[in-house]
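In what follows, a single structure is set out as structure tokens and then discussed.
Note that one protein chain is taken out, while the other chains of the complex remain in position.
All chains are identified by letter, namely A and B, in their written order; residue positions are counted from 1 within each chain.
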Amino acid sequence: MVEVVVRRPARIFQAAGWPGERAALDAALGAWLGDPPPELGWARSRGSRTGMALAPGRWLLLAETPALPPDTPPLLVTDLSAARVVLRLTGPDLEPLLRKGVGFDPDARAFPPGRVAQTLIHHMPVLLHRIDAPSADLLVPSSWAQALRDWFDDAAAGSP
Amino acid sequence: MLIPCPCCGPRSVAEFTYGGDATLVRPPADSTDPDAWCRYVYARANPKGAHLELWQHSGGCRCWLRVVRDTANHTIMRVELLGPWAEAIERKRVAAE
Partner (left out) sequence: MSAGGRLVDRAQPVHARFDGQPLQGYAGDTLASALLASGRRVVGRSFKYHRPRGLLAAGPEEPNALVTLRDGGRREPNIPATTVELFEGLVAESQNRWPSLDHDLLALFGLGGPLLQAGFYYKTFMGPTAKAWRLYEPWIRRAAGLGRAGRDPDPDRYDKASLWCDVLVIGAGPAGLAAAAEAAGSGRRVVLAEQTPRLGGSGLLDDSDAVVAAEAALAASPDVTILRRTTVWGAYDGMVLAAVERLADHLPAPPPDLPRQRLWRIHAREVVLATGAVERPMVFPGNDLPGVMLADAVLRYALLWGVAAGRRIAVLTNHDRGHEVARRLAGLGLQVTAVIDPRPTAATAAETAALGITVYHGHLVAAVEGRHMVRGLRLAGVDGSAGPVLDADTLAVAGGWTPLVQLASQAGAQPIWDERRQTFLPGPLPTGWRAVGACAGDGLPEVAPLPDVTRRHRGKAFVDLQNDVTAEDVRLAVREGFGSVEHLKRYTTLGMATDQGRTSSVNGLALLAAARDVPIAELGTTRFRPPFAPVALGALAGRSRGAHLRPERRTPMHDWHLAHGAEMYETGLWLRPRAYLRPGETVATAYVREAKAVREAVGIVDVSTLGKIDVQGPDSATFLDRLYCNAMASLPVGKARYGLMLREDGMVFDDGTAWRLGPDRFLVTTTTANAATVLGHLEHLLAVVWPELRVVVTSVTDQWAGMAVAGPHSREVLAAALDGVEMSHAAFPPMGVREARCGAIPVLVARLSFSGERAYEVYAPWTEGEAVWRRLLAAGEPFGIVAYGLEAMGALRIEKGHVAGPELDGRTTPADLGLGRMVSRRKSFVGSAMLDRPGLTQASRLQLVGLIAVDRQPVRAGAHLVESADRAKPGRSLGHVTSWTWSPALGRYAALGLLEGGLRHAGRRLWATYPLRREHVPVEVVHPCLYDREGARLDG
């Protein structure tokens, strides 16, 4: 059994920059997040804000309540607030369900709370954020939101 | 075939897009040497064994990678990150070791 709850964070920003300004990037991200930015492949949350390090020089910033973007320069910011839908999956069968679609091992030892991973689920690009043992957030482009929900309904019907 | 992405770990080739032969040297932008351009655009060796090639992790972090793959058995012998951050990541990795 896994429960799916859909939401749209108030703001989603992609922030990017170059290695020559690493210190300034970290400062700008830190100022927005309220904590030092996370390492590659990890998320860090503070209050209603979350930062995720997706790739070298590229971060995704989420705010559940309205927020301004971080400072430009040194960051280059792209507004993706309308471009992603978040599916929160919760339940004891989270891992068996994820194993029906993700391209990496979702076991809590390999994908612990705080970890983020990008993969394809049935051809759809999805970003996963492990919240705790039984729950994870899945971010999917808006045009695929319905298709991803349909996929989960169908996959869950096949039992673990 | 699994490709070990430096950012995301080993993933199925289904998450990647092939980017072509990485041994090619793109002639300088203002070059008009037709042979150099034809070689760059068309001429490809087809070795059995180690092949240097480009892959993009399009279904994951979207990084570009330079990979050495054994074309006879799909063994991935080496993977390097490309792009502006490649050097910084490599320096950090070396420092950590």
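By our rule, a residue touches a chain if its C-beta (ideal position, glycine included) is under 8 Å from a C-beta of that chain, and two chains touch if they have at least 3 such contacts.
Predicted model, so just to flag it, every value in this text is computed and none were measured.
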Interface partners of the hidden chain - shown chains only, full complex considered: A, B
Candidates A:39, A:132 or A:154 - the one touching the absent chain: A:154
Which residue of A:3, A:39, A:79 or A:132 touches the chain not shown here: A:79
Residues belonging to chain B that touch the chain removed from view: 1-2, 10, 12, 17, 19, 26-27, 29-32, 34, 37-38, 40-42, 54, 56, 58, 62-64, 73-75, 82-84, 86
Absent-chain interface as seen on chain A, which is shown: 8, 14, 16, 18, 76, 78-84, 96, 99-100, 102-103, 105, 107, 110, 122-124, 141-144, 146-148, 150-151, 154-155, 157-159
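By our rule, only the chains that are shown with their structure count from here on.
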Between chain A and chain B, centroid-to-centroid distance (C-alpha), Å: 27
Complex interface listing, chain A residues touching chain B: 18-19, 22, 40-41, 54-57, 103-104, 117-120, 125
Chain B residues within the chain A interface of the complex: 7-9, 11-12, 14-15, 59-63, 81, 83-89
